[in-house]
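Comments concern the structure below.
Excluded from the complex is one protein chain; the other protein chains are retained at their positions.
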Amino acid sequence: MAIRNSGNMSITEEFAAKIKRDNQKERIMKLAPVIVLFALILIFSIVCGKDFASLKNLVAVLNQLAIPLLVAIGLTFVIMIGGIDLSINGTVGMAASLVGIFVMNNRFTQFNLGIGGILIGILSSVLVGFLAGLIHVYLRIPSFMVTFAFMYVCKGIGLLSYSGEPPTILDPVLAELPKKSFIGIPFITWMALIVLGICILIQEYTAFGRYIYAVGTDESILSAVGVSVKKVKVKVFTLAGLCFGIAGALAAIRLGQGQVNVGEGLMFPAQAAVVVGGTSLAGGKGGVINTIVGVLVMRVLSNGLVLMGVNPYIRTGIEGIIILVAVALTVARGAKVISK
Amino acid sequence: MASNKTVDIGKRMRLQEHLMKYFSFSAIVILIIAFSASQQNFLGKANLKTLLSDSAPLIIMSIGMTFILILGSIDLAMGSVCSVANVLTVMVLNDIGPSLSSPVLAAFLALVVSIIFGAFAGVIQGIIHVKLKVPSFIASLGFMSLWQSVALLITEAPVSVAKAMWPAIEWVKVTFGVIGLPLILALIGVAILYVIQNYTTIGRSLYSIGGNERASRIAGISVDKVKISLFVVSGICAALGGYFLAAKLRSSAPRVGDSFTLLIVAAVALGGTSLSGGRGGVLGTVLGVFTVSVIQNGMNFIGVDAYWQNIVFGLFVLAAVAISVDRSVRGLVVK
Amino acid sequence: MANTIDNKLLFSAKNIDKHYAATHALKGVELDVHEGEIVGLVGENGAGKSTLLKIIIGAESPTSGEMTMHGEPYDPKNPLDANANGIGMVFQEQSLIVSLTVGQNLFFGHEREFSKFGIINWPKVYKEAQQVLEEVDISNINPRKRVNELNFATRQMIEIAKVMNVTRQAGDQKCLILLDEPTSVLSETETKNLFVQMRKIAAKGHAVIFVSHRLDEVLEISDRIYVYKDGASVGMLDTKDASEIKLYEMMVGRTTSSEYYQIDKQSKPQEEVILEASDLGLAGIFKHINLKLHKGEILGVCGVVGSGKEEICEVLCGDEKPTSGELIIKGKKVNFSSPSKGLREGILMIPKERLFEGIVRTLSVQNNIALSNLKKLSKFSFVSAAKVKKQALHWIDQMRIKTNSPKELMIQLSGGNQQKVVFSRALASECDILILNHPTRGVDVGAKEEIYTLVREIAALGKAIILLGDTLDECIGMSNRVIVMKDGLITGEFDSGIYNKPSQVDVVSLMM
Partner (left out) sequence: MKRIKSVIALLLAFIMIFMLAACNKPAETTETTEEPKEEEAETTTEEPAEEPAEAEVTDYRDFTIDASKIPQEKLDTTLYLAVSVRGLENPYIATIKVGMELFAEYLDGIGQKYEMQVLDSGGSNDKEVDNMRQFAAKADGNAIAYADPNENSIAYSLAEAMAESGGYIGTAWNKPDDVGPEDLTPNWVIHTSPDNVINGYEIAKALFDAQDGKGKIFVLEGMMGNTAAIDRAKGLDQALAEYPDIEVVGRDTANWATAEALTLVETWLNQNPDVGGIWCANDNMATGALQALDKAGLKGKVGVVGIDANTDIVEAVASGDAVATVSSNGYLQGGYTLAICYAAWTGLLDVEALPAEFREFATPATVITGENVAEFQSYSPDFDFSKPFGCKAD
């Protein structure tokens, strides 16, 4: 019955030290995306000099930010509830095509609805998000498959809508919009930033925002307090549809043309951006603010590589490696950690 | 009563497990009946031949993906691994082939090179996913970009198999009745993976890890080793897909695998393998692949307007998945 | 414990029936709760306690029957409805969202009360959260802290605070709080604190329904006890008339005795040391652990939650790497990097969280039994299906596992039978050292007895066992020797032979 008192202090100290270390590690992990971002900025500033680190280039980056950012924001919510949305390429393309058709253009004069046309484009995408959510939730089909199917459906609708010849937007207001800017930042980016603000508000300051986290963490918690998980999920997919729709509309305005191709190649970079920002694919962790960093990392990376004149063949490879590194820095390690 | 309830759920689960298989089967049957009703020679010899042999590359790749999905992971890099293997195959045939004594030898060498590459790609992806704990979705996303680059660096332009080397890929044309050699080879692949899945320690561990990774670890299963080996299997399957495509298309293209990336996952899911892991199998996947093939084939057959094809395909997939997806209750969250 | 039965009736349920598809879960259950009263509900697993609570909170609706609250008919559509009527519940599973803050969790589902135009006024939320926390005496926690930064016990207290909040909101109205196994993750001190809170609540005239597997706790805290069996109430008695034995009798219909732990079957350990730990340590968790385990010995490890006993199990089985010291098994120094390495040396753990760590629900019984010894059932890594089945049949027979066939899915078995499968797996692995981490957790009384028998039999076979008991009583009753841990150190060791079991008081004094 030997009572050992020696070292009793040290174990508490050890524990405190361990907690401190863990907290530190976690803080670094949380900051990892930002660190990666700054590292990239630093490297490109050194290598490319003024070409990269100039106000002009900053504006260019901001200009190119709008659509990837919007798409990634929408996707963030879906990933936060543990789902996934593959329909992006389709929905964005569809929204852009429909916007092109329903405003003043060089092909379908009979459909000129002005601002209403933009709304139709956005609504179509909202509707698709809503439907995808409904089917996912009520038919219990994994979101992966539902959105995979909707990717094709939306792409088809976009293609069908203008039958091969994309309409050029002639509406004088819309044609001028991409040239407009406010304190140096293009109008289209402002629109994206406004949506971003609204999404942050939704995430942080509404009950719905809290429920999104809860769904991602443990769905049973919600039913325990009488909140319908299904409704939250459908709402999330609808919200994502809204973001994609706005992205599509802005893309059409930015290009001055409504074509289904604008959606092409948006999906995988968006997934990468969301995860690089630190949102967990398992759900419940991260958020819109993380995604901003993620999108910036991706944008700065491709902007810098273009400015450096890196062989485009190698560029995608470098992007892949940076994604791996950035995510490897943010995930928890250890033999017991389960990663799927 | 809680315990009674679980018994109830369990019975339903098992019943559905059996039904599930018939369900994905029924999706195909319905499709085939519908298509043959509108075009009588849908089941004609010529079309059966195309239908049965064109699916070979997709089958090979999908069965590899099946294991990954049963683990609860995903591999988005299969498409680009397939591309790299594809360009490697043609490179070996065209550049080394002529110096070898026979085209058959060249074909064999290309096969070996592809498999080695596939295994290598699987190993490094597996290690990064398993040891660095990078989620497979993102690890494979990174490798997808990486291998795309590699494929383009090997050959920027699509390359045809030189005429002199055509004998090396003639096997792709061999048919026995309506069944082509590619399909037979793919089915041999299915058989091998089926044996691995059902009769080996790795296969059994696969299901327990997919069902409950933590419990499997505690029970003393070498989780990491099993996972990495399965990524090797998927890598090899992807590479074989590239090899098959090289023969089928008589050429290589550095982006040939891109369109397979998501299609593979869809085919496996249509075959009833749960995307959340633990359940499913390669036999179901074969059905899933045929569902996809029949939809695509059928749309061309009944001449669905090209502008409508995407829409119709999407809706068909949605319908097929709605009747075939593993929806067994158990209160599990569908994500 | 005042005589509260004379108080006004707060809640009553009459003739509650509940049918699930084929099963009759509740058969005319009755329950009365008076103001200021703490009512205990006891019964074996599957007796219907949880179903009844779910009906009261509105998560499920009864097939037939009537409920009243405050004398008014009460028919909740959902938990929010129940809350509005002054009924709140702490669920068995943790129901906090770890990525949100304490304050956000406390008012989860009630955000609208703090919102204007859908925008939540967070400062107001946190101010009120602070008040709620003060009421349960855990005001030292900042409500802006995220839950994942807190330990489990604190989280449990927050859950209780969350439910208490319901009573606060009710104002003058009297409330009913349902606690479903709230103490399962709490240490004894924390349990005591919880009981203090419960009394406080009751003193204000609110009522509490308390469900626990631990009869001693129920006897300690409740005023009246309802006993359920097979979906029906088999009796109600005042706590002062009740005793553990009496309750057991009512629950299972038979008497338990001092033979509960089958102490007379306790075998004598052999001389041979099979496992030896010297100066084992895991940074920040435990340190200077020296222990010897003999063949045929059952070594009990006692300690409160957080004493490091769980982590010792993890280190011994290879799930976690020790940061100092060494481990010698069968005279050989070992260094495990994973449980699979441990298994190779003949050491295996039966984990605490059966559902999350013990079984693979989606696999069949036979495959679950074969999990740990697949290699032995295979040749050139080809598994013999016949051997797997044969082995399963053997253990199903041996262990009296209730299942229709070895191919039945694990999810179809009851908790006790699942645990038997886990035991079968461990035995089939032919390991010489078994670590039993809460082997009777969440298992009903009948199955508990069988497990005790089993543990005795295993020890008699000469295997060595390290046991972490579900209760202190169990740990002492089963073991040959007991070591006590506190704050990561071994604070004492007791011999626990058939006739010289240490007293619980002695052991507890070293734990606290």
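Going by the order they are written in, the chains are A, B and C; count residues from 1 in each one.
By our rule, a contact is a pair of C-beta atoms (placed from the backbone, for glycine too) under 8 Å apart; a residue touches a chain by one contact, two chains touch by 3 or more.
The model shown is predicted, which means the values in this text are computed figures rather than measured ones.
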| item | value |
| --- | --- |
| Which displayed chains the hidden chain touches across the whole complex | A, B |
| Of A:Val262, A:Val276 or A:Ile292, the residue in touch with the unshown chain | A:Val262 |
| Missing-chain contacts mapped onto chain B | 39, 41-42, 44, 46-47, 49-51, 54, 57, 151-152, 155-160, 162-163, 245, 248-256, 258-260, 296-297, 300-301, 303-307, 309 |
| Interface with the unshown chain - residue positions in chain A | 51, 54, 56-57, 60, 63-64, 67, 106-107, 158-159, 163-166, 168, 178-179, 186, 251, 254-257, 259-262, 264-265, 303, 306-307, 312-313 |
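The working rule: only the chains that are shown with their structure count from here on.
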| item | value |
| --- | --- |
| Chain A and chain C: spacing of chain centres that average the CA atoms, whole Å | 41 |
| Where chain B and chain C are represented by their mean Cα positions, the distance between them in whole Å | 44 |
| For chain A, residues contacting two or more additional chains | 336 |
| Numbers and ranges of chain B residues touching at least 2 other chains | 214, 217 |
| Parts of chain C lying in touch with chain A, wherever the complex brings them together | 58-59, 78-81, 83, 89, 91, 93, 95-100, 104, 108-112, 115, 118-120, 122, 283-288, 319-321, 337-338, 487-494, 510 |
| Partner chain A, residues of chain B touching it in the complex | 71-73, 76, 128-130, 132-139, 141-146, 148-150, 152-153, 156, 213-214, 217, 262, 265-266, 269-270, 275-277, 307-315, 317-318, 321-322, 325, 327, 333-335 |
| Complex contact set, residues of chain A against chain B | 81-84, 86, 135-136, 139-146, 148-157, 159-160, 163, 219, 268, 271-272, 275, 281-283, 313-321, 323-324, 327-328, 331-334, 336-340 |
